[in-house]
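Following this message is one structure expressed as structure tokens.
Only one protein chain is missing from this complex, and each of the others stays in its spot.
Going by the order they are written in, the chains are A, B and C; count residues from 1 in each one.
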Amino acid sequence: MTGARVTGAGGNGPLLKVENLRIALQGDGVTFNAVENVSFEIGRGEAFGLVGESGCGKSITALSVMGLLRRPLSLGGGRIVLDGEEIQDASAAEMRRLRGKRVAMIFQEPMTALNPLSPVGRQIAEMFVLHQGASWREAMDRAEEALRQVRVPSPERRIRDYPHQLSGGMRQRVMIAIALACGPDLLIADEPTTALDVTVQAEIIDLMAELCAAKGTAILMISHDLGLVANMCNRVAVMYAGRIIESQVADAIFATPSHPYTRGLIDSLPRLGERARRGRQRLTEISGVVPSIQAYPAGCRFNPRCPAVTDICRTTVPEATSLPADGIVRCHHHG
Amino acid sequence: MLLVLVRRVGNMVPTLAAVIALIFVLFSVIPGSFMSGLGDDGRTMDPAVMERMRKEMGLDQPLLERFVKYAGATVVGDLGTSFRTREPVTKLIAGRLWPSLKLTMAAMLVAMAVGIPLGFVAALRPGSLIDTASMVGAVSGLSLPKFWLGLLLMYFFALQLKWLPSFGYGDGGLTHLILPAIALGVSPLALLARTTRAAVLDVLNADFVRTARSKGMSERRVVTWHVMRNALVLVVTTVGLQFGSLMGQAVVVEKLFSWPGLGSLLVDSVFQRDIPAVQGCILVFVLFFLIINTLVDLAYVAIDPRIRYG
Amino acid sequence: MRLGANTWIGGGLFAVALAVAVTAPWIALTDPVMDANLLNAELPPSMEFPFGTDAQGRDIYSRVVYGAQISLTVGVVSQIANSIIGVTLGLTAGYWGGWWDDFVNGLTNVMLAIPSLIFALAIMAILGPGLVSLLIALGLTNWSYSCRIARAQALSLKSQGYVQAARILGYGPFRIMFTQLLPNMLGPIIVIATLGMGGTILAEAALSFLGLGIRPPFPSWGSMLSDARETIAIAPWVSIFPGLAIFLTVLGLNLLGDGLRDIFDPQATTRRA
Partner (left out) sequence: MAEQLLSLDDLAVQFKVGSMLAGGIKTLKAVDGVTLDVKPGECLGLVGESGCGKSTLALAIMGLVLPTRGRIHVGGQQISGDKPPDRMEMARTVQMVFQDPYASLNPRQTVRRTLADPLRLHGVGDKAEVEARVIDLMAKVGLRPEHADRYPHEFSGGQRQRIGIARALILKPKLVICDEPVSALDVSIRAQIINLLLELKDEMGLAYIMISHDLGVVEHVSDRVAVMYLGRIVEQGGWQEIFEDPRHPYTRALIAAIPDPFHRAAATVAGAKAKGEIASALNPPPGCHFNPRCPLKADLCTVETPLLGTVAPGHLAACHFRDRII
């Protein structure tokens, strides 16, 4: 997967700017903040990674950019700026024109993300009919071409196949073809390879990175796998319990992780080659459990699990501290 | 498609065979009790008559022989001779088949034409007035005794308003059909409305609908391009099961409205101890169920590419 | 665990019906069978006869109250029989598979192919009218839904890790079915039983309406309606109140079933019986 990293294409101003995003979760008579104070920027053609464990809010952050939050989730505040245009309050019709055409998305489960009763060719062709006013006949020809681009073998036959006739990897290629059909500026990939075998995953990631690089499409990559994201992206933000706790250039996040949680994640996982170099060491554990959204602790949300916790961590939310190269970290004990 | 048909028809055979055996066991092995059971209503049977009937029914022959005879005759379409009219049962049934079919199909038409769209509309606006109203209506519809609903319809539309005839077959025209069809159709209508609503809600939560939305599709297109067919797949089974059993369920409605269908024939035959006619009617109901469900399975294969029997 | 409005209203209606059945001797105004008085025939509802009187001059209110005993006895007892048959067959078929599963499946298909009302009618024809016959006829003919649910549940549960673990720990098949599978499928089974009870009550009413269930003069809601067509033009109350009693009881059971389904299995919107 080396060498497939997407590089920034330059341009004026960021492509996507998310500022102080807050996502509300409507519970029984109570409203929780599933995500709060989340800010990040993605440049044109840049690959940006959002990393965190399940339930940390990374997926719904992506859905909010697409305008696809559904009950009981809703946008609670903040700004989402796409190419200079604020879209957080855009009407449903305006969002529809953006979706698919300028911002596209790939989901985790290729098994269920495609309509089982519709041939895959038609599902790709819909994009051309919807956004470019193509006729169905013309759109089907272009769907075949799109399948060829994602390296599906014998696309002229495959366009008539139904999703259940394709393997998981092939289905995810179809999803990529749909997402990139109209040449979007931003591709959001939500755990695109988690459901796939590792050797297939490598191919899909390479394919995605390569196609986006060729078309100058920026990527927002969402994953629980820090290694995967760091390998593919220019910059990485780490989320924990609804907040971004650290954001750095990809290489730096492994070399100099600044938040105790990031450090803990990197140290706690056995990495290939480690045992050969240093012998078997006991893994560094992060104690405790991931908090549920109904019971987020006050102050720094990592404080009950943090080895360096002090009183201030339990009461005060840490502000962002700058790190080199536009990085930030939210920890009282940094520096 | 042909293969599927062959397979499905093949699947019917054991079920049908089991039903024939069951009917035989019910009525031919224990007919003594069948007769004495009906003797309960005060009349006692003359032993001589009993003996004659036993002879007539061939009860003096060995069991297995009787079964082979019965099954063999049934398979070639000979349902025996009615005790009451001395006519072949097939002829009796043939005369009742069309009214029965007409009533069943009319009721199912009402159920599908109203129930499925109602369920759709309710699901697209969950929690709205129309959703709540139609679902309260549906659960009520499921709880109504058919014959009581028929009585009420009869009372209001025939006796009070005098819009429609209160019972009978008339000349076979539409006016006589309306009330019984509604009385029979309300419960499948209610069930279809509920099933459709649940199916549409299910599909609306599916991942591929989220994909469709992420493509920038309008909600109307999401529904017409991606939701409808998928929801229909989930509804088809219910349609089949309801339709298939509706002819049998019509018994009470036919009786209430004096509708000259198979249900009336069955009930009358039961009271007249006309065993061959009773057996014949049951067999027709079962056959109807199996045929309808085979057709539904074929429809299934046509709309769902994941199902490939062949 | 939150109980929805369905559960409350449905449970309430059913509880009222049960209470009426149990307290019938005390809340009835007259004897439902003996107190016929042709001088009082077909009187409309009044203070003396809250629901009016029938063609024999009997108090309809008292007959409806006593009718609850028959309807509920038939509903509860037959449905319990159906549940036991269905769950036993479905659970063993789903867990064991193989020829036994094929056999049970075939049997279920046969049961589904004969409309259950027709099957019950046939059995009633053979056994003759009466309460015991009703219990047998309806208790043997409506188990296919319970069986299907139990089989489907057994099939999906047996691949769960804890069932595998029990096998690995040396549990025998009956121990697994009883301790691992059955407790985890009770929810859907209770839902089906609740809805099925409504169906059984409707079937009893239909059979009695046809004259094959409870015979007059004993009051069953269905048999009270069997002569109603003749009198509906002049005395509609004779038909309205027994029918209303059936409707409300079955409605209660259906609402209760819906409510329980929402509680036990909030996700399963399509698994309708």
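Going forward, contacts are C-beta pairs under 8 Å (C-beta built on N, C-alpha and C of every residue); 3 or more make two chains touch, one makes a residue touch a chain.
Here the structure is a predicted model, which is why all the values come from computation and not from measurement.
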item	value
Options A:N33, A:T112 or A:N231, residue touching the unrepresented chain	A:N231
Full-complex contact with the absent chain, from A:G76, A:G169, A:P192 or A:G242	A:G169
Sites on chain A contacted by the missing partner chain, in the whole complex	1-2, 53-54, 167, 169-170, 197-203, 205, 224-228, 230-232, 250-251, 254, 261, 264-265, 268-276, 280, 282-287, 289-290, 305
Touch list for chain C against the chain that is not drawn	160-162, 164-171, 175, 179-180, 183-184
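Quick note on the criterion: only the chains that are shown with their structure count from here on.
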item	value
Overall pattern in which the protein chains touch one another (line/ring/star/complete/other)	line
Farthest-lying chain, centroid of Cα atoms versus that of chain B	A
Rounded Å distance between chain A and chain B, as computed from the means of their C-alpha atoms	53
Whole-Å separation of chain centres (CA-atom averages), chain B against chain C	20
Touch list for chain B against partner chain A, complex	206-208, 210-219, 221, 225-226, 229-230, 233, 303-306
Residues of chain B touching chain C in the complex	14-15, 18-19, 22-23, 26-27, 30, 33-34, 36-41, 139-140, 142-148, 151-152, 154-155, 159, 167, 191, 194-195, 198-199, 201-202, 234, 238, 241, 244-245, 247-249, 251-252, 255-256, 266-267, 270-271, 278, 282, 285-286, 289-290
Parts of chain A lying in touch with chain B, wherever the complex brings them together	66, 68, 92-93, 95-101, 104-105, 107, 109, 112-118, 126-127, 130-131, 162, 164, 175, 178
